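Yeah, one chain of the complex is gone here, protein chain that is, but the others are all in their spots.
Per-chain numbering from 1; labels A and B assigned in written order.
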Amino acid sequence: MFLSLAVFVQIIVAVLLIIGLMVANAVAMVYMERKVAGFIQRRPGPYEVGPRGTLQAVCDSMKLLAKQIYRPGNADLILYYLAPILAFFPVLLLFLPIPFGPYLTPLPVNDGVVLILAFAGLGVLSNLLAGWGSSNKYSLLGAARAVAQTVAYEIPMILALLAVVLLSGSMDLKSITEQQGQWPWEWNVVLQPLAFFIYLISLVAETNRAPFDLPEAESELTAGFHTEYSGMGFALFFLSEYANMLLVSFVAAVFFLGGYRGPIADGFWWLFIKAYLLMFFMVWIRWTFPRVRFDQLLNLNWRWLLPLGLLNLWLTAIVTKLLV
Amino acid sequence: MTSGPLNMVNPFAVLESPGTLAGDFYARSFEKKAGPNRVILNLGPQHPSTHGVLRVLVELDGEYVVRAEPVLGYLHRMHEKMGEVKTPWQYIPNMGRVDYLHPLAWNWAFVGAAEKLAGLTVPERAEYLRVIGCELNRIGSHLLWWGAFVMDLGGFTPILYAFEEREKINDILQIITGSRLTMANFRFGGVITDADDRFIGLIQEFIPYLRKRLVMYKGLVTDNVILRRRLEGIGPMDVDLCQRYGATGPILRAAGLPRDLRKDCPYGVYPKFNFPIPSGPVNDSFGRYLVRLKEIETSLDIVEQAVNSLPNGPIMMDKAPKVSFKLPAGETYFAVEGARGQIGVHLVSDGGKNPYRVKLRAPGFSNLSLFAEAAKGSLLADAIAILGSLDLVIPEIDR
Partner (left out) sequence: MLKAIWDNLKGLYSLLVGMSITGRYLLSPVETIHYPRKVVDDAILTSFRGPIRLTLGKKNPQETRCVSCQMCVKACPGGCLTVTKGDTKAPITWLYDFSYCCLCGACVETCPAGALEFSHKVYWVTLTREELIMDLLKDLKTRTAGPNPNPSSNPSPASPQPSSVPKDAPKASPAAPANPVASQTADQKADQKADQKAGPVASPNGHPEGAKAAPKDPGASPNGHPEGAPAALKEPGV
């Protein structure tokens, strides 16, 4: 055994807690999204179920559990059922290196960045399998778009995070957090605003959220790659989408916004506050802007974000290694 | 392989003989002319952004639309046949249901045709009320088009803002017509319900309110860079294309030809009002978008002028036709400017109780025929944007 018993137990407990976190996050995010959407649209949102609609997500998930899972006749047996499961589990892995608090990292590895970036691409596999396995042309188009989009936007993400790694000199997420100060002007966002901006855009694009939500473009493709899913399959896709959002928000908070460090007391609460503020921002722009067309999306990536990311990396390298 | 989306295998083929082609008649005949390695997609009758039950068969080469063909008839309700079995008075409520977004214009077309045939004159106050109602309805229709168009493009919020204004317009129109969607206020020889002080007061409150809101729309949607990049350069329709298919309304005006029936063949009291005809400099989707927004402002001007100069008087002519009105023998054609283009009613009567033939010229039908040619070579997302910019209402296309 390469792992001591203590570390093994730590990882198991962490995995269970993270599954709980993902489910609780989905419930909270569904409520927040629907309420924010409602208030932007000048209507109350969920109101009747539970006090001010707080139990709406719970009832929705019970409804989804009870629905019949209807597989289209031509759908591939294995791929159709595998895709939602594949959407859900890799995200679990990605939560492990994140430092939730000063002593609360589930898997303290010294190259957490590599782990995150490597497994972030697994999410697209589930989209592709869902689109192909549904035996539906709409889903296939949605899956093709999803693959192109996710693969493309990983690169500016890598470049933005690499700039921070260069700045901090380490790939360990905990030391990146420790090197940022307590106060907001000591965080990395002040030193790397361009990287933060690039990362913010790729954050929205990686999780397939509006205005980059072409894979599930409702008005063109009637729900894209998850057209044929109902009941629990749909619920798992949505759970994984919100978990993905939480994950990239955590990563952004750790890299740019100081992680668990805060003005008064360091702790996991700061990480959560920052991550939820970022997710509120993502929900806000979802309900404000129309959708970007697909070639414009890819143009934005290859012609603007990639050169900007490279420029930023180059400048960071010069400043940190030559001038300082 | 026997599974997967590219193979159009009929899931019920086990019940029929093997080797049956999938799809219905339209899909099969469309497929015959398809090139190799092309995907045939059915933007089917149930679709979130075809504004009704419209089916568009597209042949896709990757994301590019190579050929598009709309299939109609899913909402055919036989309005023209109903015109032959109902008396003219009984047919007026039908006109409210042909295009439920601009029902007063359809009302006016039919009632105007009957009045032209029977030689009835409408009192002046009724004419003013007709203009006010029709223009307010036009604003409501354009607001709904605007909201639905932006929703097609992915912005889910502006439609709810547009519906706030529409609620106010419907409150105003409910006073004179008694309903909010399928309105039937016009009668042969005038209108049936008069305007009271509350009506005038509400309109006078509404006009500056909407003007302020239009400024907000500009900031939220029209100036938005994402929307502009989606719409600029998409689906150019020049005057020649419009004239070949008979498209009218904002499409023709955006193409550059300022044709508007309210100025070219005026009916009612339109000559008394002073209003410009917005005709866009650019003929792409964004140009059509801007023309319709300018038309909202034009209609507001007309309503303001009409309300300020509303004369007193009767609202029905003396010896108004009763419910058992019979049209004299003859035929006539009467056209009005609807929100989507020229609405025409060709009325043929042989003197009997029911008309002999009521032919309804729906502007959407001609506008839709542009789509097949305009969408060639565009991306699928652009095809949806073009379809939205044509402002189609399928019930009036299928009648």
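One rule holds in what follows: contacts are C-beta pairs under 8 Å (C-beta built on N, C-alpha and C of every residue); 3 or more make two chains touch, one makes a residue touch a chain.
Remember, it's a predicted structure, so these values are computed and weren't measured experimentally.
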Touch criterion as defined above, residue of B:Asp61, B:Asp223 or B:Glu373 at the omitted chain: B:Asp223
Residue of B:Asp24, B:Asp61 or B:Asp196 in touch with the missing chain, whole complex considered: B:Asp196
Touching residue (missing chain; options B:Pro93, B:Pro236, B:Gly256 or B:Gly330): B:Pro93
Contact set of subunit A toward the excluded chain (per top definition): 36, 38-44, 47, 284-285, 287-289, 304
Missing-chain contacts mapped onto subunit B: 86, 89-94, 157, 161, 164, 167-168, 171, 174-175, 178-180, 182, 184, 192-194, 196-198, 202, 205-206, 208-209, 212-213, 216, 219-221, 223-226, 228-229, 315, 322-324
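Note that only the chains that are shown with their structure count from here on.
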Inter-chain centre distance, subunit A versus subunit B - centres from mean C-alpha coordinates, in Å: 42
Sites on subunit A touched by subunit B in the complex: 37, 40-43, 72-76, 132, 134-141, 210-211, 213-214, 217-220, 222, 287-296
Residues of subunit B defined as touching subunit A within the complex: 2-6, 9, 11, 39, 41, 47-49, 60, 63, 150-157, 160-161, 164, 220-221, 224, 226-227, 229-230, 379-382, 384
